[in-house]
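Before any comments, here is the structure.
Now for chain A:
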Amino acid sequence: DPSWAQGSGSKTIDDIRARGQLVCGVTAGAAGFSLPDSRGVMRGIDADICRAVAAATLGEADKVRYVPTTVTNRFTALQSGEIDILVRSTTWTLSREANLGLEFAGVYFFDGTGFMVNKSLGVKSSKELNGATICIQPGTSTELAVADYFREHGMKFKPILIQDPAETQNTFISGRCDAYSMDISALASFRFQQGPKKDDYVLLPEVISKEPVGVMVRKGDEKFFDLVRWSMIALLQGEESGVTQANVDQMLDSKDPTIRRMLGLEGDLGKAMGVDNKWAYKILKSVGNFGEIWERNIAPLGISRGINALWTKGGLHYPPPMR
Partner candidate 1 sequence: MSQTTTAKISEAAGDPVPSIAGIPAAPITRAPPLAAGAGPLGWARTNLFSSIPSTIVTLVLLILLARWATEFVNWAILHAVWSVPNTATGPDTAACRDAKGIGACWAVISEKYRFILFGRYLYEEQWRPAIVIVLFIGLYVVSAMRQFWRKELILIWITTLTVVGVLMWGGVFGLTYVPQDSWGGLPITLILATFGLACAFPLSILVALGRRATNLPAIRVLCTVYVELIRGVPLITVLFMASVMFPLFMPAGLNPDKLLRAQVAVILFAAAYLAEVVRGGLQTLPKGQYEAADALGLGYWHKTAFIILPQALRLVIPPLVNTFIGFFKDTSLVLIIGLFDLLTAGKVAMADLVWQPYSTEVYLVLAAIYFAFCYVMARYSRGLEQGFSRSTKR
Partner candidate 2 sequence: MSQATTIDRANAATCEQPAIILDKVNKWYGAMHVLRDVSMTVSQKERVVVCGPSGSGKSTMIRCINRLEMHQEGRIIVDGTELTDDLRALDTIRREVGMVFQNFNLFPHLTILENCTFAPIWVRKMPKAEAEELAMSYLRRVKIPEQAKKYPGQLSGGQQQRVAIARALCMRPKIMLFDEPTSALDPEMIKEVLDTMIGLAEDGMTMVCVTHEMGFARKVADRVVFMDRGEIVEAGSPASIFEDPQTDRLKQFLSQILRGH
C-alpha cells in the first residue's frame, strides 16, 4: 500500500509493517479468550482483538503472530519488544501503568472477582468464608483482591495458589479448596461447563473487586496507542451503529454520518492516525463488531453480557464519538 511508504511516524507501526505481522501476546490457553482449537487455530475474544488491530495496521486480519505468554513473562515480553501488544486478561491498575513503562489502550472486558463454592457447604455469602481454603491463580490481581477483601472483613483464609487454571479447577472439584476465587466470567464459564452437575456449584453474590481487562502497549508510541485504542472503539461503534460483518458492505451506502466517517467514506480519520482510511471497514469486515465477537466467543461459555453490554443497554461500553 503506497500510504505506508512515507512511514507512519510510529516506530511500532513501521516495525509491524516491515515485518508484515502483528505480534500479539495472548494466554497459552484460556477458553473463550485465546485457545488453539483442535486444528491449532487461535480462537477467542483476545485473539479477535489482535486480529482487529492487525486489520487496522496491516489491512489484513490474519497477519497476526500469536505468542503465548505466561503470567511471569508477559510484561517483560512487551517491555523488551518481543511482542507488540498484550491482550491477555490483564487488569488495568495504577501500579502496572506507573512502573512498567507500559499503558492500557482500552478496556474490552469488565470483570470482577467473585467466589464459587460447592453447594454442599451451604455457604450463602462470601462473608461466611472465614477460615476457608481458597483456590487462586497466582500472579493475578485476584490474589491481591482476595487478600484485601479478607483483611477488610477481618477474616482469615488459606490460599492454594496453582499456576495452571485447569489444575486449579481440578483441585477445587476434588474438594481440596472450599472456595474458588477468580474473575466472575471465568467462574461462570467453569460452572457452565460442568453440564448437568453445574448446580453443584454456587456463585456467591458478592463481587469483591473491579477488574477492567484491557489491552497493553508500550509507552512512548502515541500513534500506535491511538490506533489500538480506536480499533477497539471501532468494534463498539460498529455494534452501536448496527454494522456487522455481514452487512458492512451494504452499510457503505448508509447515510448515517457516523457510519460514513467510521467506514472512511467521509473525512480523513484514518489518515490522521497514519493508516488507511478504510481501517475500520477492514476491522468490521474481517472480525465483526464487538457484539459478534462476544456472541462467537464468550456466550458459548454461558456468560451473560451484563455490564459488558453497550451503554445503551445498561452496560459500561461507551464508545467516544468518532469525529
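Behind the choice of candidates: all candidates are chains of the complex that A comes from, given by their letters.
We take it that contacts are C-beta pairs under 8 Å (C-beta built on N, C-alpha and C of every residue); 3 or more make two chains touch, one makes a residue touch a chain; residues count from 1.
Since we're looking at a predicted model, the values are computed, not measured.
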item: Pick from 1 or 2, the complex member that touches chain A; value: 1
item: Interfacial residue positions of chain A with respect to candidate 1 in the complex; value: 21, 28-31, 35-42, 65-70, 72-73, 76-77, 79-82, 164-166, 169-170, 173, 189-190, 193, 195-197, 300-301
